[in-house]
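Excluded from the complex is one protein chain; the other protein chains are retained at their positions.
Entry: subunit A
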Amino acid sequence: MARPFEVTRQPGFSAIAIACFVLLYLPIVLLVIYSFNAGESISQWEGFSLRWYASAWENEQIQAATIRSVVIATGASLIATSAAVLAALATTRTAPWRGRTIVFALVNQPLMVPEIVTAVALLIFFSMIKVATGYTGLWYLILAHAAFCIPFAYMPVRARLQGMDLSLEQAGADLYGTPVKVFRHITLPQLWPGILAGAMLAFVISLDDVVITEFVKSAGQDTLPTYMLGQIRRTITPEINAISTALLAVSILLVTAFFFISRTRK
């Protein structure tokens, strides 16, 4: 009897798998290692030190960029998550209506339209507003980030809503709960892991963005990633490695938390 096809038993499988993992993780491991380099080089090891972390910590430009990044990511993920919750409710908790599929596609537009196109479009759109109003503050960046973060917040919220037993909300209505009360007392308490997960994912995505930020930002509005990009064009020191490692740590923390939260009470 022929054994069923099993990809793990094919010759060369382990070799290819190992090669893939090396390609994926070796550069990151090297980046992390060299963030602790005592010397000025990013490729020559001269001993262990935390000097670049200290220098990044004291660098005023990095401080400003970090604060800006966090402010933008916080604002954007709050806006994106609120919009995503409403969109998810409209696409799961209503009787099928014409255009529901279209709305679903529109909400997910940022996943399909090339980022560079969105970036150029926002650049042109915002410059028109800038000319008209004269406002040049951070809100352009916050709104731009909110826009492309919506689908990332939408997905976990929608998945959670779809997984919820509809009869619970019906039971709520049956027991004299008006739609608003049912949402507050029945839907929301069960939805929060999805909402939190969506907000965290949106936060990480916003924190990481380069392309759209680079196009939309005004002078002096560098975020952490665009600051790093600017540095790399000049001299590269392990300071970049140190910032990257810190960003990596934050992302891993948030994504791990996302993973556990989205699994709770399922």
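Simple rule for what comes next: a residue touches a chain if its C-beta (ideal position, glycine included) is under 8 Å from a C-beta of that chain, and two chains touch if they have at least 3 such contacts; residues count from 1.
As a working rule, contacts and distances are computed from a predicted model.
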item: Undepicted complex member, UniProt protein name, chosen from "C-type cytochrome", "Transporter", "Spermidine/putrescine import ATP-binding protein PotA" or "Nitrite/sulfite reductase"; value: "Spermidine/putrescine import ATP-binding protein PotA"
item: Selected from A:Ser43, A:Gln63 or A:Gln170 as touching the chain missing from the view; value: A:Gln170
item: Hidden-chain contact residue, picked from the options A:Leu122, A:Ile186, A:Ala199 or A:Ile240; value: A:Ile186
item: Subunit A, residues in touch with the chain not shown (by the definition above); value: 165, 167-168, 170-178, 181, 185-186, 189-190, 265
